[in-house]
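Complex shown without one protein chain; remaining protein chains in place.
Letters A and B mark the chains as written, and numbering starts fresh at 1 in each.
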Amino acid sequence: METLIDIKNLRVDFALRSGTVRAVRDVSLSINKGERLGIVGESGAGKSVLGFSIINLISKPGKITDGEIIFKGHDISKYSYDQMRKIRGNRISMIFQDPMMTLNPVLTIGTQMMETVLAHMDVSKKEAEKICLEKLTKVYIPSPEKRLSQYPHEFSGGMRQRIVIAISLLTSPNLIIADEPTTALDVTIQAEIMDLLLELCKTENMGLILITHDLAVVSEVTQRIAVLYAGKVVELGLSEQIINNPQHPYTQGLIQALPQMAGGKKRLNQIPGMMPSLLDMPKGCPFEPRCTICIERCKQEIPILKELESGTQVACFMRNGANKR
Amino acid sequence: MFAFAVKRILQAIMVMLIISCIGFAIKHNFGDPVRDLVGQRVTPTERAEIRERLGLNDPFMVQYARFLGDAVQGDLGQSYFFKKPASEVILKKAPATLELVLCSAFIITFLSVPLGIYAAIKPQKWFSRFIMGSSIIGVSMPVFLTAILLIYVFAVELHWLPSYGRGKTVCIFGWWDSGLLTLDGLKHLIMPSIALSSIMLPLFIRLIRSEMMEVLESEYVKYAWAKGLKPRRVWWVHAFKNTLLPVITVGGVQLGIMVAFTILTETVFQWQGMGSMFIESVERSDTSLMVAYLVFVGLIFVLVNTAVDIIYGLVNPTIRVAGRK
Partner (left out) sequence: MRTRWQRFKQSYMLYNFLRDPVAITSFIILAFLVFTSFAAPIIAPHDPYDSSTIDIMDAQMAPAWIDGGSSEFLLGTDAQGRDMLSTMLYGMRVSILIGVGAVCLQAFIGIIVGLLSGYVRRLDNILMRFADVQLSFSTYMVAIFIGAIVQTMFGVAGYDRVAVPLLIVIIGLAEWPQYARTVRASVLAERKKEYVEAARVIGLSRIRIMLRHILPNTLSPVLVISTVQVANAIMSEAALSFLGLGMPITKPSLGSLITAGFEYIFSGSWWITIFPGILLVSLILVINLLGDWVRDFLNPKLYKG
């Protein structure tokens, strides 16, 4: 398989007044062409920052301070603004969380679609319009010709997210980063949008990074899953493996917390405690304060990601033979 | 859109009714229409006769209705000092004030937009800091003081510009005395219009900057960056268009308020416009002229506000297309 994007030891820091916050800690991930990867974690785990850092669009005062992002043989994390601009929305496009906020309220759908095409492709306006219509049809927007002159407020949330997906398809990118694309939508529409995304990735052979906190959703869409905790990948492996046989106590906790796992009990399962503040990280394993199986060593050292026999990689001293001395 | 416009116009008429009612109440209680007509040297019996003939002993509402009827036809009473219809006096003075306001509005628009936007997109640059620093000094300078300083520096010390009056004017359209067409008139216009714009310019810069910064933080602007658009397009099409909406509402009202500041500017520069006329009418206790000015200025405010609201509706697609929700 050909590697599409290779993230090596990526580190993202936010220089705040109260101190430097490391939101992404030495994350290494790679995605093959046409592969779908899920990034899972609770709020504040650094999922979105990781997603945005790939196209170097972290909100201030965040900055990539170390690591590489190899895309098509080049380290795009070192790209100049103009070089990066030609990647954004062209080779790598993004889908944002809330479709109600993503589209500019004062510009027509047509304008917002056409500008993307014209920014990256050397085509006439006529041809650009043709591309827009074609992609709108692909996301099952009825009578697309009429839609181009309409404004975002004339569409429902689900329709808007379809349009955002259509925009991300415009330039036939190699990779789509979807940051919680269904969280802001009605439950009934969520499945529809996910199915659409899955179908398009398959037919267009696009890579997908799906950022979400919903393990159930990822397992249906992606082939592999990376579990993120406090800015670190704690478990990485095939989706089936992770869902059916989770290794890291945090992943186990996440799966136990799914509503269907509660069974007949009245209360849902939960992971006790809270994620540590990024300003005040424990010295050892970040999950240690909440962990039920931790040992003395967890308090002193940070476990690194090591591969198990099953192929799953996990960062935990208790699970991982290679971490044992 | 149509319903929206009608609603705004009805509101404007309501406001004009309130203003005219206040104006009439002032006139009713403090004015002396008999004196306005015939002067002081009339016997009491003659006065009573005139009062009766003019219908001044009728109930308040009857007199108000009569005042309103006259006002709609452009008759705002008789000026005691000028011995002429008040509306005629005002129309004679209006061009001077309007030209002054127009020039200042011109200065404000063409300076505040680029400066405000620059300060918003490059907040760290020293020039932005300079803009913001001088704008807060500008906000703290009373208009008349700016005017006095201008006169002191450019007229008294440097002798570059004339210190008062309108200079040579040309009569156009038969009644409009314009200072815009002669070099002398333009020279006289420079300092008053700078003084008048000095209070609004910093307000506008600060307004545009803060609105623009807020918009730049929004999701749709972030999305525009993620689409790989050129900075120019993101700033001017995505961000500025959304900045415009609040700037138009607040800004339009402020431009109306500028008429109030003409009173101060005109007094300093002895500019023969409506403002200095008003102050003179206060000194002469010329109630009719005062009330006429109140109604006339009220009309300008209401017209400007209504126009601004309707322009807002035209710019904002959520109103233009669907009507206000």
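Just so we're on the same page, a residue touches a chain if its C-beta (ideal position, glycine included) is under 8 Å from a C-beta of that chain, and two chains touch if they have at least 3 such contacts.
All values reported here derive from a predicted model rather than from experimental measurement.
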| item | value |
| --- | --- |
| Visible chains in contact with the missing one | B |
| Touch with the omitted chain, as defined above, among B:68, B:148 or B:180 | B:148 |
| Among B:65, B:102 or B:156, residue touching the chain not depicted | B:156 |
| Those residues of subunit B which, in the complete complex, touch the missing chain | 14-15, 18-19, 26, 30, 136-137, 139-145, 148-149, 151-152, 156, 163, 246, 249-250, 253, 256-257, 259-261, 263-264, 267-268, 278-279, 282-283, 285, 287, 290, 294, 297-298, 301-302, 305 |
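One rule holds in what follows: only the chains that are shown with their structure count from here on.
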| item | value |
| --- | --- |
| Centre distance in Å when subunit A and subunit B are each reduced to the mean of their C-alpha atoms | 53 |
| Residue ranges of subunit A touching subunit B (in the complex, touch as defined) | 55, 57, 59, 85-90, 93-94, 96, 98, 101-108, 111, 115-116, 119-120, 150-151, 153-154, 167 |
| Complex interface listing, subunit B residues touching subunit A | 218-230, 233, 237-238, 241-242, 245, 315-318, 321-322 |
